[in-house]
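Take this structure, written in C-alpha cells, and hold onto it; I'll ask about it next.
Omission of a single protein chain aside, the complex is shown with its protein chains in their original locations.
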Amino acid sequence: MLAFIVRRLLQSIAVLLAVGFIAFSMFQFAGDPVNNMVGQDANAETRALLRERLGLDQPFPIQFVRFIGNMLQGEFGVSYRLGMKVEQILVQRVPATLELVLIAALLALSVGVPLGVYTGLHRHGALSRVMLTVSLIGISLPTFLIGILLILVFAVWLGWLPSFGRGKVVALGWWTTGLTSWDGFRALILPAVTLSLFQMTLILRLVRSEMLEVLRTDYIKFARARGLTSRSINFGHALKNTMVPVITITGLQIGALIAFAIITETVFQWPGMGLLFLQAIQFVDIPVMSTYLVLVSLMFVIINLTVDLLYYAVDPRLRIERSAVGAH
Amino acid sequence: MAETEILSSPGARLVDVVRRFFEGDVFYSFRRSPVVIVAFAVTVIFFLGAFLAPWLAPHNTFDAATLNLLDAFKPPAWKADGDRSFPIGTDDQGRDVLSTIMYGMRVSLLVGFCSVALALAIGVTLGLLSGYIGGALDALIMRVADVQLSFPAILVALLIDGLARSFLPRSMHEELAIYVLVLAIGASNWVQFARTMRGSVMVEKGREYVQAARVIGIHPAMIMVRHVLPNVTGPVLVIATLALAVAILTEATLSFLGVGVPPTQPSLGTLIRIGNNFLFSGEWWMTIFPGAALVLLVLAVNLLGDWLRDALNPKLR
Partner (left out) sequence: MKLRLTVLALAAGLSLAVAVAADAKTFRYATGADLLGLDPHSNNEGPTNAMKGNLYEGLLHRRPDLSLNPSLATEWQQTAPDVWRFKLRQGVKYHLGQDFTADDVVFSFARQSQATSDMAYAVASIKEVRKIDSHTVELVTKGPDPVLLQNLPLFYIMSKSWVEQNNAGTVERGAGKTNYPNVNANGTGPFRVVERVPDTRTVLEPNAVWWGNATRETNITRAVFQPIGNAATRVAALLSGEMDLIYPLPLQDVDRIKAQGGVQVMQGPELRTIFLGFDQWRDESLDMPGSKKNPFKDVRVRKAFYQAIDINAIQRVVMRGASAPTASMVAPGIQGFVEDLNKRLPFDPDGAKKLLAEAGYPNGFPVTLDCPNDRYVNDEAICLAVVPMIKRIGIDIKLNAQTRSKHFNKISLTEGNVTSFYLLGWTPGSYDSLNALMNLMTLSNRGAGHGEYNSGRYNNARVNELTDLIKVEVDQVKRNAMIREAFKIHQDEVGHIPLHQQALAWGVRDSVAKAWQRPFDDVDLRFIVMK
C-alpha cells in the first residue's frame, strides 16, 4: 500500500510538470496581457517596457523554466490584474469555493442517492418516471440561465434570498465562513442549488442504473433466498455494490466543481476560485492561471488517489485483483 | 463461433442484424412503451428539422443579406404587433426565431454528437485498456487523464483554436469554429468515460466468466471487446446521454467566451445565451423557445438512451 502511494506521488510530479508545460503553451493563444494592463493612452515604449518587465519578450522555453524555478522556491508571482501575490489571492478564494462545493455535493448526494435507490427499486412506478424526467430538465438548461431564473424568482420577485455574493462572512484565522451566520447561509442557498442540479441528476441516474443491474445478480438472489429482509438486501448489499462508479464520478465531479464552478460563481458573483479563474482568462493573468492550473492538477491527483484507495474500501474484489496485478 | 461470424459476408450479416432487430426483444419493448415512441418521434422531428433546415425553415437566417434590422424584436405572430411571417417572433438582429432554432439545432447537434462520439471513442478504449491490462499502462493512461482533467474546455478550446489559426489560412477561420469545438469538448470529456470504464472493468475482470475465458485461452483483445465491454456499458451510457446535453451547453458557454461558433451562425446554446440578456426586458420569446427546444431535445435523447440501455442489457431482460 505504501509503495503504491509513493509510486503515485512520483508520477504526480510528472503530471504537474506536464500541466505546467501545456498551460504555458496555451497562454500564447489566450491573448496579450499587456494590452489589458495599460490604458488607451499608453504608448508603444510603455508597452514594450512592461512586456520586458513581465518577461514576455523571452522565448517560450526560458519563460517556462523560469516559472518552474520560481514555483520550486515557493514564488507564485504577482497577479497582472490585481497587483497582489497570487498565493495571497488564492488563500482568500479557497474558503468560498470549498464551502459552496461542500454544500452542493452534500445536497446532490443526499437527494441523488435516495432517489436513485427508489427509482431503481420501483423501476416501472409512475413516480419513478416523473422523477427521472423532472431531473433531466435541471440539466438541459444552461447553468447561467438556471442561475438567473433562480435569482429572478427568489431575489427579485420574492425577495427571500440575496442575488449575489457571500453575505456576511466570519473569519476563523485565514479561513472565512458564511456558515455560522444566517446572512451568510442564505447567500449560499441559490448558488449551491444551481451548482448541485447537474450532479444530482447524474448521481440519481447512476445509482438507479447500477441498482437495476445489481438487483439481478446471483448474490442478491442468494441473499433473498437466505431470507434476509429486503431492507438489508437493498441497502446493505445492493447499494454498496453500486458504489464504485458512483464514487468515481462523484470524486471527479467534486474536483471539477472545485476547479471550475466558473459559471455558477460568475452568475452569483461568488468570490471563489472559478470566478477568479474566469477573470484571469479574460485578463490573460498568466501568474494566476498557471499557479491555479498546477494547484488544480495537484488536487485531481490527490482526489484520484483517494478514489482509488476508496475502491478497496467498498469493493473487496478489487483488493484481490490488485494483489494479483502486483504478482505479475 | 466467433470465427464463423467474421467469415460471413457483411451483407448477410446486416440482413441478419435487421431481422433479429425486428423479431427481437428490443423492437418488442419499443412498441410496448408509449413514452419511448413519443421520445423517438420528438428526436426524429428535431433531427429532420435541423438537417432539412435549408429546405424547411421559413427564412435562411445564416444568410446575412436577407436580414433586416428593422424586423428585430417582433413578438410571436399571435400577439397584437406580431408578424405572420415570423411565427414565434424575431431576435435582436431581426432573425426569425423559428428558423434560427432550426439552423442552430443543426450546429448544436453536430457539435454535441461529434464531441460525445469522440470522447466515447477515446475514453472507452483507454479505460478498457487501463482497467484490463493494468500495471504501467494503467498508470500512464491515468496520469495523462490527470493532466487532461486540470484543463477546462475553455482553455483546451483556446489552445486548439490558436494552433489552428496559426496553421490554416485566414479564409478558413470562420469554418474552423465547429471543428475546434468538437475537438475541445471531446478532449475535455473523455476522462470521465475512461475513469468510469476503468473502475467497472476492474470489477468485471475478477468475475468468473472472464477468468473462464482466460483459462480457455481466448485472446485478451477478444475478451475485452466481446465479454467485458458489453457488461460494463451501463454507467458509460448513463454518462454519455448526459454528456450530450453537457456538450451542447458547453458549446454555448464557449461561444460566450469568444471561442465558439461565429455569432452570424448561432447555435441553440448561443441563442439561449443571447436571449438571457433579454430576460428582464420582456422579450421572453428569445429565451423561452430555444430553451424549450433544448429541454425537449435533451429529454427525448435521454429517455431513448435509458430505454436503449435497459433493452440492450442482457442482464435486465
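Every chain is named by a letter (A and B) in the order it is written, and numbering of its residues begins at 1.
By definition in this document, contacts are C-beta pairs under 8 Å (C-beta built on N, C-alpha and C of every residue); 3 or more make two chains touch, one makes a residue touch a chain.
Computed from a predicted structure; not experimentally measured.
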| item | value |
| --- | --- |
| Selected residue (touches chain absent from view) among A:Met26, A:Val246, A:Val267 or A:Val301 | A:Val267 |
| Residue among B:Ser188, B:Thr253 or B:Asn276 that touches the chain left out of view | B:Asn276 |
| Residues of chain B in contact with the chain not shown | 64-70, 72-73, 92-94, 169-171, 173-174, 257-258, 262-264, 276-283 |
| Where the missing chain touches chain A, by residue | 30-47, 49-50, 53-55, 70, 75, 77-78, 80-85, 89, 92, 144, 148, 151-152, 155-156, 159, 162-166, 266-269, 271, 275-276, 279, 282-284, 287 |
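Basically, only the chains that are shown with their structure count from here on.
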| item | value |
| --- | --- |
| Gap in Å, rounded to a whole number, between the CA centres of chain B and chain A | 22 |
| Residue numbers on chain B that touch chain A, as the complex places them | 35, 134-135, 139, 142-143, 145-147, 149-152, 154-155, 158-159, 161-163, 191-192, 195-196, 199-200, 202-203, 205-206, 234-235, 237-239, 242, 245-246, 249, 252-253, 256-257, 269, 272-273, 276, 279-280, 287, 291, 294-295, 297-299, 302-303, 306, 309-310, 313, 315-316 |
| Residues of chain A defined as touching chain B within the complex | 7, 11-12, 14-15, 18-19, 22-23, 25-26, 28-30, 129, 132-133, 136-137, 139-145, 148-149, 152, 198, 201-202, 205-206, 209-210, 212-213, 216-217, 244-245, 247-249, 252, 255-256, 259-260, 262-263, 277, 281-282, 293-294, 296-297, 300-301, 304, 311, 315, 317-318, 320-321, 325, 328 |
